[in-house]
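Only one protein chain is missing; all other protein chains are in place.
So, chain A:
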Amino acid sequence: MTTEQPALTSPPPEKLSGKRTRRQIGAVTTFLVTLFLTFLGLLAITFFIGRVIPIDPVLAVVGDRATQAQYDAAKIAMGLDQPLYMQFVTYVGNVFTGNLGMSVSTGRAVADDLSRFFPATFEMATLGILIGVAIGVPLGVTAAARQGSWLDQAIRVVGLLGYSVPAFWLGLVGLAIFYARLRWVGGPGRLDIFYDGLVTPITGMILIDSLVQGEIDIFWNAVWHIVLPASVLGFFSLAYIARMTRSFMLDQLSQEFVTTARVKGVPERIVIWRHAFNPIRVPLITVIGLSYAGLLEGSVMIETVFSWPGIGNYLTTALLNADMNAVLGSTLVIGAVFIVINKVSDVLYRVLDPRAR
């Protein structure tokens, strides 16, 4: 990496900053190139899935009720008479200009559908990650501070449950208990039926739109509906975040500076939250980023269970109707968001951690 200059021969400051700027430009270029290559890889995979695997891609797009004329028109429109590499180039060009094809089941452009459904997923996943961070981080810190206690064991089991409970099952059980029995939360969907369509979509996120338009009743109704799916989703990020926080904290608590602080008589609360917790904030950002990306994936199952009109629900509906354009469009969008979050949390780590600079 960087070589330390001896203090006496160090170059003048402006030259140093010039060097650093060049290095930063270099880093940004490498970052953009890898990002681009990863996107191209994602496109290659979706292209492979959509055009190479199906025995008859035309049939997969138009559906089996199409007439021969429609079939022939679609075949030429899809450019299937071209060689494979030309088809790929056209495909990449289409995707970069926002053309993802038409959806057979909704009859609209896939790109339009996705932009309408995305806010609902975003709203739920964001609430989920907030729940996961707000509960998971304190749990992980507590578990590490009392290593070996019953609390630590309990948190460990919660962490493993996050790896072994099916998300759709937890959603169903949550509905059976908190909606059907206890009536604490709303049922499937984003709002009760009689509130449907009363809020004009601005951001597409009902919690925000209803507040902006001063519809407090609708806001609380939306909260009532989103609490359960967001908590189920939050449970999975909570389990992962708590597990990783615990392991980071254990590393720190065994360091010598922590022992020194304790010997000096620093209160335990300050040792834990200042001396040990401060250094792990940066790796935690990466963990939170990864888990946020994972929630987008988890939301596919949760949305199916809760009839939540987001991308996940759109994807599963398209899967069952063999609506390939919609399937590949959703895969692309979820994959792209996943890649961007991954890379951004990686970059944040490098920017914030002085050792990785």
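The working rule: a contact is a pair of C-beta atoms (placed from the backbone, for glycine too) under 8 Å apart; a residue touches a chain by one contact, two chains touch by 3 or more; residues count from 1.
The criterion applied here is as follows: contacts and distances are computed from a predicted model.
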item	value
Missing subunit (named according to UniProt) among the choices "Aspartyl/glutamyl-tRNA(Asn/Gln) amidotransferase subunit C", "D-ala-D-ala transporter subunit", "Na(+)/H(+) antiporter subunit A" or "Peptide/nickel transport system permease protein"	"D-ala-D-ala transporter subunit"
Chain not shown: contacting residue from A:Thr46, A:Thr121, A:Ser210 or A:Ser237	A:Thr46
Sole residue of A:Thr67, A:Thr97, A:Ser164 or A:Thr200 that reaches the chain not shown, by the stated touch rule	A:Ser164
Absent chain, residues of chain A that touch it	37-38, 41-42, 45-46, 49-50, 53-54, 60, 160-161, 163-169, 172-173, 175-176, 179-180, 244, 247-248, 251, 290, 293-294, 296-297, 300-301, 304-305, 315-316, 318-320, 322, 324, 327-328, 330-331, 334-335, 338-339, 342-343
